[in-house]
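Dropping a structure here in structure tokens format, bear with me for questions.
In this view, the complex is presented without one of its protein chains, the others remaining in place.
Chains: A and B, in written order; residue numbering restarts at 1 for each.
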Amino acid sequence: MKTNILPAIKLTVFCMLFFMGIYPLLMLGIAQLAPNHGKGFMVEANGKKYYENIAQKFTDDKYFWSRPSAVGYNAAGSGGSNKGPSNPDYLKDVQGRIDTFMLSNPGINKSDIPSELVTASGSGEDPNLSVQGAMVQIPRIAKARNMEEKDLKLLVEKNIEKPLLGLFGTEKVNVLKLNIELNTLNK
Amino acid sequence: MKRQRQSKLFEPALVKEAFKQSFIKLDPRILFRNPVMFTVEIGTAVMLGVCVWILMGENTQGSFAYNFIIFIILLLTVLFANFAEAIAEARGKAQADSLRKTREDTPAKLIQPVGELYMDEIIVVSSSKLQKDDVFLCEAGDIIPMDGEIIEGIATIDESAITGESAPVIRESGGDKSSVTGGTKVLSDKIKVRVTVQPGESFLDKMIALVEGASRQKTPNEIALTILLAGFTLIFIIVCVTLAPFADYAKTSIPISAYISLFVCLIPTTIGGLLSAIGIAGMDRALRANVIAKSGKAVETAGDIDVLLLDKTGTITIGNRKATNFYPANGIDENAFIKACVLASRADETPEGKSIVELAYSRGVQAVTPHGEGHNVTFIKFTAETRSSGIDFENTRIRKGAFDAIRNLCKQAGNNFPNETAEKVRIISSNGGTPLVVSENEKVTGVIELQDIIKTGIHERFERLRKMGIKTVMVTGDNPLTAKFIAEKAGVDDFIAEAKPEDKMNYIRKEQQAGKLVAMMGDGTNDAPALAQADVGVAMNSGTAAAKEAGNMVDLDNDPTKLIEVVEIGKQLLMTRGTLTTFSIANDVAKYFAIVPALFISSIPVLQSLNIMGLHSPQSAILSAVIFNAIIIPLLIPLALKGVAYKPIGASRLLRRNLLYYGLGGILIPFIGIKLIDLVVAMFV
Partner (left out) sequence: MNTEITGIIFIFLTTLVLSYPLGKYIAKIFSGDKTLLDPVFNPLEKIFFRLSGIDASKEMTWKQSLVALLVINAVWFLLSMFVLMCQGWLPLNPDGNPSMTADCAFNTTISFVSNTNLQHYSGESGTTYLSQLLLMLFQFISAGTGIAACAIVFNALRERTADKLGNFYNYFLKSCTRILLPLSIVVAVILIFRGSPMTFDGKDTTISMQGDTLNVSTGPAAAMIAIKQLGTNGGGYFGANSAVPFENPDYLTNIVENASIFLIPAALVFALGFYLRRKKLAWMIFGVMTVCSLILIAPTVYYEMKGNPAIEKMGISQPLGNMEGKEVRFGPAASALWEITTTNTSNGSVNSMHDSSMPISGMNAMLGMMINAIYGGVGVGFLNFFIFIIIAVFISGLMVGRTPEFLGKKIEAREVKIAMIIFLIHPLLIMTGTALASGLAAIDAPMGWWYAGNATGWLNNPGHHGFSEMLYEYTSSSANNGSGFEGLGDGNPFWNITCGIVMLLSRFLPIVGPVAIAGLLAQKKYIPESSGTLKTDTGTFGMMVFAIIAVLVGLSFFTALALGPLAEHFTLFAK
């Protein structure tokens, strides 16, 4: 036992030096070569910078809305609702979101609402929507912005992010980018 | 042929005795040794308490009748398990009793040296008074009072009391057939026997103790299995204890009877109840094969044997080699040659020697006596060094022996070894015969051919052993060429030719160093070290006391192929335990599906989706599961006693087969069984 304590302490110290020191510093060095020096991807609009991958809260009728967030879009305290699929309170919440959505988006079919629009994301910062999730919001935005629905549809289609290599994963749009382009299209 | 081989599993007398024992074994002090059944007994006691409690006015535990039925079924479960053990013991005991009869006091004619002339005096004492090294006399019609070794005389003996074999056997002093067993009967002649065991330690005593379970110790595999089963029992204790707060959370109240039923159904009662019966039955099967194992461990080890050493003579070939032909060398008169052969064999007491004389007679050669008999005649005994024997008289020296031994003899005397004789020797050897070269005054006169007769069916038996993964090794004193021929013809994997006793020993050591388990059979005193060294040493009952002491099994039939049966018995023993364990655990799947939905029918009705058997009601479901759990024990008693059939089809195929029968079968059968019982039970509740 005793013979092991000192070597253990010394070995731990060297491991600290190596894995807490050298390894992260090496990564930090490599990060300087990466876009934005490893501080997360940014998009710029009107001289303002936004984190491309972090969802923002959009409540205005003239913007595409992001998915609900269980943490109020707080990117310093990520999290989901952690509600179970059979929880009656949770189901009431979802029903409430559907009703609200129907009120703000008159004239759409309930069955056109994809579930991600009324369910909270895992991180509370999901920056994406499915294509259907964007499309279903077009009538409301068109009305708010006085635009042709067809132009908006084109805009959404232009912004579709295909699955990886067209083969793997989901098809989606980035809500922030969509809204930035929306603003450039129509002030 | 063999005694009681075909006896029925459930003879009324045995059943009656076992029935009585099942109740005696309810004593917790006895049952404590079997942890699984002991916990069931505790559960039974608790249920009895619950019944009393209800009678005293408790009303949250369900009806008295229902609880009482559960109590009765649990009690039956324990009784069934006890019965399984008791019937196995009773069967053993029945054997022991028949043996014990032969042990009853018999008069012994003790020989005592008396007077100054050391004249022997015979006094008749009770056999129980005989001490080790006493010498007694037995004449025709006497029962031999004690195990011993013949020191003088020869006799035919009826050993049917021990072996069930009615044909009498010959026992004589000296050599490897000098041992006699107490309880057997002398049919002819007169022998002096020295007692070789202490009172109470004879083979009969040991055998009786063994089958009665007095000296039954758990074998290593049995201990390991008991640990495994205890582990399973602990898992289900955890499951049942934690179910209480789980149920509280689900706002369900579960009566005590349901907890206990669930617990008893889940713990491996089937194998737990049959485990000791399987062990006893294994010993019993060995005994039925007329093999006395000195411990259960020996039987179990037999199932693991990798290498089997078998003496050629008597095992692979029928009896001994026999002389079949005389081949005189060129220019030697055949008749003279045969006479020389007879002369050389006169003092040769081996079966081969005798067969030479017999063959000579059949060829019309009359008894011959050397010239000047009684004067300068010297018989030369066979020794391992000279590897030849013969006779010296007057100026004549006749020798017969192995090819190279005689060749050396001739060469040393400056004589050539004729080529045609060498050719003859080669031909005989390569045909599986044994050539004995005969010389007169160091000149080759001819060759005697000895032939072995291989037993019919032995090839198939070795094939079977090979499929079991056992390597067979033939041990023979023959030269390598002959040995090879017979080995190939009989289908053994390897052979030790020109074997000296230490060769056997070395071979065993070598195999053991490579991690193999070795079994061998032997009878002679010079086999004793090898028997002791082997992992399983089977001594023949006819063998010397030293051999019997050294081995860990004794074969009463003196049948050298018995090892094959012993191996199968060992394997059967393990397999029966393994398959019933699998069966027992697999049964739990169905029991869960019967009981869990029943427990939560009122509080979580959706769990009825798990009631895939569509059982009638919660009560009938629980009752059916408990009843199934109880009656499966007696239903499996025949299997436990007879053992699962061993088929030499290779380990993987055997596993697949047993997994299918006892694993998958173990999952499906209770689904069917519980459903059927439920159909019946539903008529009453």
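Convention: contacts are C-beta pairs under 8 Å (C-beta built on N, C-alpha and C of every residue); 3 or more make two chains touch, one makes a residue touch a chain.
Remember, predicted model here, so these are calculated numbers, not experimental data.
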Per the definition of touch given earlier, which of B:Glu41, B:Asp284, B:Glu300 or B:Asp348 contacts the omitted chain?
B:Glu300
Touch criterion as defined above, residue of B:Ala94, B:Ala586 or B:Ile677 at the omitted chain:
B:Ala586
Touch residues of chain B, complete complex, unshown partner
220-221, 223-225, 227-228, 230-231, 234-236, 238-239, 241-251, 266, 300-301, 303-304, 306, 466-471, 514-516, 570-575, 577-579, 581-582, 585-586, 588-589, 592, 596, 600, 604, 606-607, 609-610, 646, 650-656, 658-659, 662-663
In terms of residues, what is the contact footprint of the unshown chain on chain A?
1, 4-12, 14-16, 18-20, 23-24, 26-28, 30-31, 34-35, 37-41, 45, 48-60, 63, 67, 73-88, 90-91, 94-95, 98, 110-116, 118-130, 132-133, 163-164, 166-172, 176, 179-180, 183
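Keep in mind that, in the parts below, only the chains that are shown with their structure count from here on.
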Centroid from C-alpha atoms only, then distance chain A to chain B, rounded to Å. What do you get?
76
